[in-house]
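All protein chains but one are shown at their positions in the complex.
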Amino acid sequence: MNVFLNDYNDLCHERVLERITEVNPKGNVGYGFDTYTDRAKKLIKRDLKREDVEIEFLSGGTIANIIAITSNLMPYEGIIAADSGHINAHEAGSIEATGKKIETVATEDGKLNSLSIRKKYSQLSEEFTVSPKLVYISQTTELGTVYSLEEIKDIYATCKELDCYLYIDGARMAVGLAASDVQVEDLCSICDIFTLGGTKNGAIYGEALVIVNDALKKNIRRYMKQRGAVLAKGFILGAQFEALFEDGLYYELGKTSYERSIHLAQSLRDMGVKFYAEPQSNQVFILYPTEKIQGLAENNSFEVSPYSEDEKILRFVTSYRTTPEEIDNLIADLKKIN
Amino acid sequence: MNVFLNDYNDLCHERVLERITEVNPKGNVGYGFDTYTDRAKKLIKRDLKREDVEIEFLSGGTIANIIAITSNLMPYEGIIAADSGHINAHEAGSIEATGKKIETVATEDGKLNSLSIRKKYSQLSEEFTVSPKLVYISQTTELGTVYSLEEIKDIYATCKELDCYLYIDGARMAVGLAASDVQVEDLCSICDIFTLGGTKNGAIYGEALVIVNDALKKNIRRYMKQRGAVLAKGFILGAQFEALFEDGLYYELGKTSYERSIHLAQSLRDMGVKFYAEPQSNQVFILYPTEKIQGLAENNSFEVSPYSEDEKILRFVTSYRTTPEEIDNLIADLKKIN
Amino acid sequence: MNVFLNDYNDLCHERVLERITEVNPKGNVGYGFDTYTDRAKKLIKRDLKREDVEIEFLSGGTIANIIAITSNLMPYEGIIAADSGHINAHEAGSIEATGKKIETVATEDGKLNSLSIRKKYSQLSEEFTVSPKLVYISQTTELGTVYSLEEIKDIYATCKELDCYLYIDGARMAVGLAASDVQVEDLCSICDIFTLGGTKNGAIYGEALVIVNDALKKNIRRYMKQRGAVLAKGFILGAQFEALFEDGLYYELGKTSYERSIHLAQSLRDMGVKFYAEPQSNQVFILYPTEKIQGLAENNSFEVSPYSEDEKILRFVTSYRTTPEEIDNLIADLKKIN
Partner (left out) sequence: MNVFLNDYNDLCHERVLERITEVNPKGNVGYGFDTYTDRAKKLIKRDLKREDVEIEFLSGGTIANIIAITSNLMPYEGIIAADSGHINAHEAGSIEATGKKIETVATEDGKLNSLSIRKKYSQLSEEFTVSPKLVYISQTTELGTVYSLEEIKDIYATCKELDCYLYIDGARMAVGLAASDVQVEDLCSICDIFTLGGTKNGAIYGEALVIVNDALKKNIRRYMKQRGAVLAKGFILGAQFEALFEDGLYYELGKTSYERSIHLAQSLRDMGVKFYAEPQSNQVFILYPTEKIQGLAENNSFEVSPYSEDEKILRFVTSYRTTPEEIDNLIADLKKIN
């Protein structure tokens, strides 16, 4: 089976597993106050070239989004997001469950921009609307598209002007860094808060939440506790991120995943396949005849979404585990079936 | 250092770690729909001697409590719990954050009973109160006390009469089973929903939520998703619980932990120490002169809580990692300092 | 000034005021358990030709929507509504504040239909979405359009098939009854819950919430209390609805308001004005040159919304207080300015 279903189907990278086995057999301090976590935070701060950020480790993407977005919003404040945004479309009402309304923007490519944010903001000026306070984007987006450094800078300038926070959901940030001109040391100056996803990039589980803006640091630990987001054995998260960041493994894995996706996209393009969205990162979406899906699924795993009666959207995801052979096999199958 | 600080200071049991390393290197199905999880559920059902329960694996105790308690309550429904209950005292308002009120009962020993439940229930009959719908107890309790089978049966009969659900928080259920006459196969007939805690009993992280009552199974997965409680790599939870339950490791570890606590409690009793609560499980609470704490802490780790100016409450926790030597060393230190 | 700003700019109808002054000077029972409320409920049930519904009186439209929609939904359940729906666009996130997500449907005319509901429902079948459980429509809609009896019956049949509740927000139900072929005695058989708005139709304040479906009656009073929606002096709401329903005053006022709107719409149509939405009830929307608004506003009051640079949307609302002269004056002014 050529695996393109998602980028979280493996246990973890070998060096991550190795590091975990080295954790003290006993006597570790709980709740993230241990030395592994401490070292992991220092390593990430080193890469970010910022000492004054707060870093917390969380178990997964949805809980990380909940914490990042809702910890320091007032009850009457709301969020602006693309309607395709993960928090709006794939998290079962997680943000609304905290009492907050997401004001959505329709997009072609899953990306917000200064203009679309301003327009939505201007529609929320009356007292019968929520008061917009946080803008949500993700790098990479749900459609696999990628923001350039300039694009995010422009969005962030707009956010600051409108007195809104900018949060970048980085569940796939490792690929995002490989696929864009955004450097890891840019991150702290182009948003107020962001995540560095581990689950989809070598960790067993874990997302690093990086809080740049002091206003968003306030009581974040209490809020994490309230949402069930503080793990007793926090040291295991720390150990994983130590392994990912001490020698640049995190970036390497993202780069490999991105390179595989380039290989895949180019091969598909050469075949003349119809893309559903411009392939820019490790999620590649194509339109494919409904009748041929079954055949393709025999040796290849991928996600299928509705489009029309005749065609469906297929999503192929690469990861650092994807091999060039898998890609070539998939392409061969596609050609065979055509 | 003799470690009595808590029962979640190790990585995990060796057999759990071993099992994790055997997880497929790639191609695992996400979100708990994998074969490891499937097998783990079957093993637990085998031990419970019940096929019709639903089992879900969660990452920690607080999120497990949130899911277990609030997934199928209406907005106007409330919870009855001891005021010392973990959900009331140690989870930063996690239940209230979902919109639910906890109606608390003052207790001496951390335990509810039929009478105290009835009394509280009768105070909640008017339309200006929440409608009590779920009773929360934990086995073992926050004070280390333990319910007998008869006691829980009595509570459950009362709950059914009052049309309330009974939830048993089993973060320390393995010790609870060792310390009481409750057998694992009793559990499904003495409550509506309960957890089998793994984090404090050999797992890296993970709690098994067992849902007996059909009314509480409804859309539980959507609710888990909404609360950020579904892990992408659910197969890792499955693998851990497979290791814990295939050969009774779960019960063994609980038994060891309990035996150590008996050793400790007896030694303390022999010394004439004042207990803060009757020692019945692996959390042992004593009253201790404030001035002597520093000396004791040199070679022993434990938790300190306020009591009076002259005395503090010390908590000693044993786990399956605790050695008899550690206990003897602690006792020796106590004697020396006296 | 010709008043077309809204339909809640008067104190109340004279007969309502008169009735209030007849309330016992003292000794009335609180919280809606009085004889006025009792009689008002009986009168409404008489008109509905249904004895087994539950009726509660609430102080305004938004709180009535909150109670009607969220009282008996589980945390993971969601609402389907038109994106122009009042709950989505004009209530400052009131539904989300209770933890519930509104899944919106884009419409041309502010109306849902069987097809659009089914389509949205089918997109919400996965566990990473909320579980749709209630469909919200209003009679009349935010755009002044009106559902026919057949249309609502069709929607309700769909709702039942999909196991969803249907709620009709009747803030302007009196006009809705005048403007459509829906009779008051139809209401209980075409939805699960609805309101009969008083604030915009002769009352000082007050909406009657009529609950048809037993599942939605459960603990509704406790929930009203929890949301601050139970008035201590409930008897004043009862007295008002008694006055509105004993001799058909409620329907008369709605009819007058509707007739005025017909007069207005026809006059505008004769002038060749561009309507923003088909005028079907007492909210009439036209597109109007931005530059001419100021002149028109000198003697006429109305609401202005953004449309384009050159044109704005003007809303003219009639009520039972609107006089034919006001309409003629407005038309004369429009002609003069042209």
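Some notes on this structure:
First chain written, first letter: the chains are A, B and C, and each begins at residue 1.
Keep this in mind: contacts are C-beta pairs under 8 Å (C-beta built on N, C-alpha and C of every residue); 3 or more make two chains touch, one makes a residue touch a chain.
These figures come from a predicted structure and were not determined experimentally.
Within the full complex, the residue among C:L43, C:I66, C:V210 or C:V273 touching the omitted chain is C:I66.
In the complete assembly, the contact with the undisplayed chain comes from B:T98, out of B:T98, B:T145 or B:T322. By the touch rule set out above, subunit A reaches the unshown chain at residues 70-77, 98-99, 127-131, 218-219, 221-223, 225-226, 230.
Listed for subunit C, the residues touching the missing chain in the whole complex are 1, 3, 5-6, 8-11, 17, 20-21, 23-30, 59-66, 91-94, 97-98, 199-200, 204-205, 222-223, 225-233, 236, 301, 321. Hidden from this view is one chain, which touches subunit B at 75-76, 78, 89-93, 96-102, 127-130.
Here, only the chains that are shown with their structure count from here on.
Geometrically, the chain at the heart of the complex, using CA-atom means, is A. Residue numbering at the subunit A/subunit B interface overlaps substantially, since over half of the positions present are found in both copies.
Superposition on CA atoms relates subunit B and subunit C by a rotation of 180 degrees, given as a multiple of 5. Subunit A and subunit C have Cα centroids separated by 42 Å. Subunit B and subunit C have CA centres that are 50 Å apart. A straight line joining the Cα centres of subunit A and subunit B is 33 Å long.
Each of the following residues of subunit B touches two or more other chains: 98, 222-223, 225-226, 230.
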